[in-house]
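One protein chain omitted, others in place.
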Amino acid sequence: MTKNRLESFSDGVLAVIITIMVLEMKVPHGADLAAILPLLPVFASYVLSFIFIGVYWNNHHHLLHTVDHVTGGVLWANLHLLFWLSLVPFATGWMGENDFAPLPVALYGLLQLLAGFAFFLLVQALIRTHGRDSALATAIGRDFKGKTSLIVYTVAVPLSFFSAPLAFALYVTIAVVWLVPDRRFERALEGSR
Amino acid sequence: MTKNRLESFSDGVLAVIITIMVLEMKVPHGADLAAILPLLPVFASYVLSFIFIGVYWNNHHHLLHTVDHVTGGVLWANLHLLFWLSLVPFATGWMGENDFAPLPVALYGLLQLLAGFAFFLLVQALIRTHGRDSALATAIGRDFKGKTSLIVYTVAVPLSFFSAPLAFALYVTIAVVWLVPDRRFERALEGSR
Amino acid sequence: MTKNRLESFSDGVLAVIITIMVLEMKVPHGADLAAILPLLPVFASYVLSFIFIGVYWNNHHHLLHTVDHVTGGVLWANLHLLFWLSLVPFATGWMGENDFAPLPVALYGLLQLLAGFAFFLLVQALIRTHGRDSALATAIGRDFKGKTSLIVYTVAVPLSFFSAPLAFALYVTIAVVWLVPDRRFERALEGSR
Partner (left out) sequence: MTKNRLESFSDGVLAVIITIMVLEMKVPHGADLAAILPLLPVFASYVLSFIFIGVYWNNHHHLLHTVDHVTGGVLWANLHLLFWLSLVPFATGWMGENDFAPLPVALYGLLQLLAGFAFFLLVQALIRTHGRDSALATAIGRDFKGKTSLIVYTVAVPLSFFSAPLAFALYVTIAVVWLVPDRRFERALEGSR
């Protein structure tokens, strides 16, 4: 089975997710600073979510670039990932409109944890069909960054109820770490040539 | 006529449908459990609809993977299918926001029945252009799963008015059955090699 | 310049237009017939607009299937068409929510007239770059159906203020006429082989 439609469907879903989030930033009725300033928390969570979805698209792009065929199991692992990501606009809006209150911040982190775990499952499904010594498996390696992110989220979610700003700071840290481009795939591909 | 644009347009429509459904889950104003718990029924119908659209995308992917050309009739059979699926976000929101009341549950089932029938018509249109002994026709076979689903929906729609939870349980059952990947196409393609 | 991205961008825009129209059908708060029946006019205009956008996608598909390169002028002619079509969800919602009152029905027809004229300009731009004796020009021929539609809209718009139902009936008639698949392109392509 070819991977083209898996890529184009995922591109479509991620493109819609990243774009409709802006609809959660309701246009204010006034035209002065007092009308727009209360939107700052919503904007802050918008920026964070934009980066997260961008990172997922980027990693998805790199991941599928390395593989050459997909199975039925991969299709479902991919849909499972898209499911959690599809809830990001909701969690983003809820967190932003409530000024980073504990419960929304915890839910946001839980969603990122589940999406991160779903990406891990997708990688495993792809490695299962391509073999432990494929370019893909070599590129992923021990996946230090991915596993550390999951651990940080596991800590951040309960932490939200004690200090929501600290939990949010952890999310921002993870986003910044992932913004640094992932050279593993490019290096592995070059090495396998 | 090539099938590329049919696939990319369908991917686009299904990607938008599966993603804008989340807009029906309105961000609550409070930040505590009391604010988020009333959303549980909406979330439950969101999960169900996400699986249904995912199943349709999956089956659509498998179906068109088997064919090599499309006719004008196929284009319209495909648009007919997308029409019923485009109403899923509406039916999902209505069912969820009314705590699975009889009429919305019946409408939801009716929509699934019509979408299932439209998929059946699309398959027929494709078989007509590819012949009764094509890989496609062999892959579909007697289509036991598809036909049984239509019968179950036909029963579930009137059942909604006597026991909406029972009708909803039938929808969930069908979704679970379809979640099991459909090996028919892969097997048939292997057999034809 | 290749036509791939023109097709994929147009597919994306048309997919979003055809799908977000459903957001204009607001989920009613009640769960009985009295709550859903007032949505019937909105649903009727939704069906009509879905068919129109479907027809445009279909014709766009056929049109670009015949051509092999595009120019800067074609890109703008295409965007011009997408502009008028992007307003269809608005006009659909306004017409449906006001029970087919004269002004919204007239605006809807005006939009269809402008979109139809934009499609005509796109065809002309393509013929200019491919020549009067190209497969495209032969396929279009005298374009009886396209020109008649423009004339009918020109009549229907002012007619809306005297009898909105009659104007609406004209729109439905045009939609039905276009639903009949356009064999011109397929025939011309076969002839040119």
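We just call them A, B and C in the order they show up, numbering each chain from 1.
FYI, a contact is a pair of C-beta atoms (placed from the backbone, for glycine too) under 8 Å apart; a residue touches a chain by one contact, two chains touch by 3 or more.
The structure displayed is predicted, hence computed values, not measured ones.
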From A:18, A:87 or A:156, residue that would touch the chain that is not displayed: A:18
Residues belonging to chain C that touch the chain removed from view: 1-2, 5-6, 8-9, 12-13, 15-17, 20, 23-24, 72-73, 75-76, 79, 82-83, 86-87, 89-90, 93-94, 97-98, 101-104, 107
Positions on chain A where the hidden chain makes contact: 7-8, 11-12, 14-16, 18-23, 25, 27-33, 36, 47, 50, 54, 57-58, 61, 65, 179, 181-183, 186
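Following the convention adopted for this analysis, only the chains that are shown with their structure count from here on.
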Closest chain to the centre of mass proxy, which here is the mean CA position: B
Fraction-based call for chain B against chain A, same above half, different below: different
Length of the line joining the C-alpha centres of chain A and chain B, rounded to whole Å: 26
Cα-centroid distance, chain A relative to chain C, in whole angstrom: 37
Contacts with two or more other chains, residues of chain B listed in rising order: 8, 12, 15-16, 20, 23
